[in-house]
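A single protein chain has been omitted from the complex, and every remaining protein chain is retained in its original position.
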Amino acid sequence: MKSLTKVGRKRRVSAAVAVAGVLALGLAACSGGGSSSGLDGKTLKMYTWIGGKADRQQWSDYIAGGKHADPKMAVSFSGPPINDYYTKLPTVMKSSSAPCLVTFQNGRVGQYVQGLEPLDELAKKNKVDLKAYSSAMLEQLSVKGKLYSIPFNAGPTVVLYNKKLFAAAGIADPKNDWTVDDFIAAAKATTKDGVYGFAIPQGSNPISTIMAADGHPYADSKGPKLDDPNFKDALQLLVDLSNKYKVAKPLEAAAGGSFPDIDAFSTGQAAMEMQGLWDLQHEQQALGKDNVGIAVIPSKTGTSKGFIGGSGFGITKTCGDKQKAFKAIEAMTSKSGLEYVTKAQASVPARLDALDAWSTNVGSPAFASVIKQMTGDATPSPVPSNQAQLDTLLTQYEVNAFSGKSTVSEVLAQVKAGLAQ
Amino acid sequence: MMSLRRDLVGNEVAGGSVAPQNRSRGRLHRRPLGGPRWVGWAFVLPGLIGLAVFIVIPQVASLVLGFSESTLLGGIEFTGTQNFVRLLRDPQFLNSVLVTAIFVLVYVPANIAISMAMALWLKTRIAGRNWLRVIFLIPALSPMVANAAVFRLLFQKDGAINQLLTGIGLGPVPWLSDGNWALAVVIGVSLWQSFGYNMIVLGAGIDSISPDVIAASRIDGAGRLRRFFAITLPLVSPALFFTTVLTVIGAWQTFAQAYVITGGGPGNSTMTIMLYLYQTAFTNDQLGYASAIATVLFVIIAIFTLFQLWGQRKWVHYD
Partner (left out) sequence: MTDHSLRTSGTSWRRRLRPVGFAANTTVAWVFALVFSFPLIWTFFTALKPANEVFGARISFIGSRVLWSNFADAWTEVDFGRLLTNSLVIAAISTVLTLIVATLTAFAFARLKFPGRSAVFLLFVITLTLPSEVAVVPLFLGFDQARLADTWIALILPGLFGAFGAFLLRQFMLQIPAELEEAARIDGASTWRILISVIVPLVRPALSVLAIFAFLGSWNSFLWPLIILNSSDLWTIPIGIAGFTTQTGTQWQLLMAACVMTIAPVVVVVAVAQRQLVAAIGAGAFGGR
């Protein structure tokens, strides 16, 4: 019949078109990308955290520094906001568009070791002297004795303070031997007119920092030391700052990975904050270059030890040209590379021999002495493999300690229970 | 393009009788359209394949994965019912079920009630009625993430809401420091965002009630309230049913609000099932366990939906 064959032919035609279409789409999706995994032609792909312009600028600066040291280096970067970076990292490392280079903060390498290439052999092969980097930092970026990431910036956690607010309150700048009591007094003096003396950070960083100041590591090979009385004391101090001394805003529920303390400090709502040195540049931009001072972390005795953190570059196991990737890392973390970066970025270089350039371009003698103390005399501490989980759980549950609903011990018990899951 | 001719032949066929004039087939029984029987397959195949590949198979795979332990970087290792046993004893998970259940049981009736009330209200004489509809619809049409970010700022301890409340003497409220208040915020934001949409749907349902019926009920002397319960409500029940089912299904899957505003805190008072699933899968890297959670969530939703479908027979009035 006429209609039958017409339909039949039409159907066969449309079916063929459909199949071809799907194939075309499939091919289009699969094609593209470099000949080698993790590379775009000759350019190495780097996956890292990118939020806004400041983040993009930072990576551009480091790549520029690397190019300055080795003009043959070619690196491109892409990535999600910092909130999602660590959750997406395993996905990305496994996917077809896996990069060659990845970045890590403060020793968060532990969870991703399966997808990373150990760097000790490559370092030996390329005759890179690892002693140029702070050994405490290298330890943070190692797992079971193998190094997985080479640091580019040092981020000892320091106290940043607003000089104008300090002057207005009539108190002197903090000294390198100030104690916790001095710190509380300074906070009290600057808490007025709707401004708080201190902005409390979320998560485990402030706790590990306060513990490290007195020489107590916050974790060991078995994980975070939640039963350690120093851990409890550190969290209690934070709660007291808000509830007892009333020098800080209590922490509220917030999406993980947000920084209400940085928001408060950079808008002049708090006189002090406790953050990694990498926040210095941003604060200088927000508050004025000469308005931001840094101080060592207050300790109980006055001799503060640093808590070393630092961000580093790593190489993925799936990288098609690991030697090339290592050369890129070498360039970006070389003395000349990092010195070049200090012209644009205020973050402290991870190499001790680049510190002078940093002092010249960015800091001041006062800064340099703080840095030396924090990096020179640091409390080494392994980073637990469940660091991300620890931060998430702490951020969630510590709010209850601030609202008075739970005691600090109860909060830590709940975090412990959550980690055991 | 071919033109249609509504000729005599066509009109006579309207009675649905045997159509000896139907040239394409000699069959006696009336079929919707002529043509070979597998033509239907040709048309349904794209949708069916897509449904199978992107909806059915993942659901089945999720079920299967629930019986394994797998990580993003590692492989898959089958462990039997271990995950499900663990779920039953996992206080975090049980809590998330409780939190989500409270959310559903508060949010859905409130949503329906508000939508219905607003739908009725916007049928009365108000100047600029259509513009009001626009205003209430806007949050429903914008991304939840944007709305949530706004509310997160508003409900800070020293945020605008508390400032207003303090100004009129109702004092600051610990919106985001207290577990119960935080859940209230999540529910409130969800309501704010979504009642506009249901309001339109129910409004249309009301509109489709024949005006004769309304007029007749007025003549019968029925008061406003009585009219609503005896006439309007039953006649709008199909729309109401549809809306409620969808709202319930959506409510059980709440994610964005909790993720953006509270991150599950304080404590785990706003940790919904989907948020716990996301954390388990992507922060804790336990894909097998997360799939088990997904399966349980699916069962919960299925139970609720079946219950509603069963109840439909009793409560929904079709004419």
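Note that the chains take the letters A and B in the order they are written out, and that residue 1 is the start of every chain.
The working rule: contacts are C-beta pairs under 8 Å (C-beta built on N, C-alpha and C of every residue); 3 or more make two chains touch, one makes a residue touch a chain.
Here the structure is a predicted model, which means the values were calculated and not measured.
Visitor: Thinking of the whole complex, not just what is shown, which of A:L39, A:V92 or A:A401 touches the missing chain?
Guide: A:V92
Visitor: Among the options A:N83, A:T303, A:N361 or A:S385, which residue touches the chain absent from this view?
Guide: If we include the chain that is not displayed, A:N83 is the one touching it.
Visitor: Have a look at B:V85, B:A113 or B:A146 and name the one touching the chain we're not showing.
Guide: For the chain that is not drawn, the touching residue is B:A146.
Visitor: Name, in rising order, the residues on subunit A that touch the hidden chain in the full complex.
Guide: 2-3, 6-7, 10, 14, 25-26, 29-30, 47, 49-55, 78-84, 88, 91-92, 94-97, 105, 193-194, 255, 257-259, 262-264, 266-269, 278-279, 282, 286
Visitor: If the missing chain were put back, which residues of subunit B would it touch?
Guide: Residues 1-2, 4-7, 9-11, 13-14, 16, 19, 21-24, 31-35, 37-41, 43-44, 46-48, 50-51, 54-59, 61-62, 65, 121-122, 124-128, 130-139, 141-147, 149-151, 153-154, 156, 158-160, 163, 192, 197, 200-201, 203-205, 207-208, 219-221, 238-239, 241-243, 245, 249, 252-253, 255-256, 260, 274, 277-278, 281-282, 287, 290-291, 294, 297-298, 301-302, 305, 318 of subunit B touch the chain that is not shown.
The working rule: only the chains that are shown with their structure count from here on.
Visitor: Using the touch definition up top, name the residues of subunit B that touch subunit A in the complex.
Guide: Against subunit A, the touching part of subunit B is residues 24, 34-36, 39, 42, 46, 71-74, 90-92, 152, 156-158, 174-179, 182, 259-271, 279, 282-285.
Visitor: Under the stated contact criterion, what part of subunit A meets subunit B in this complex?
Guide: Those residues of subunit A that touch subunit B are 1, 3-4, 7-8, 11, 14-15, 18, 86-88, 90-91, 93-94, 111-112, 114-115, 249-256, 386, 388-389, 392, 395-397, 399-400, 402-403, 405-406, 414, 417-418, 421.
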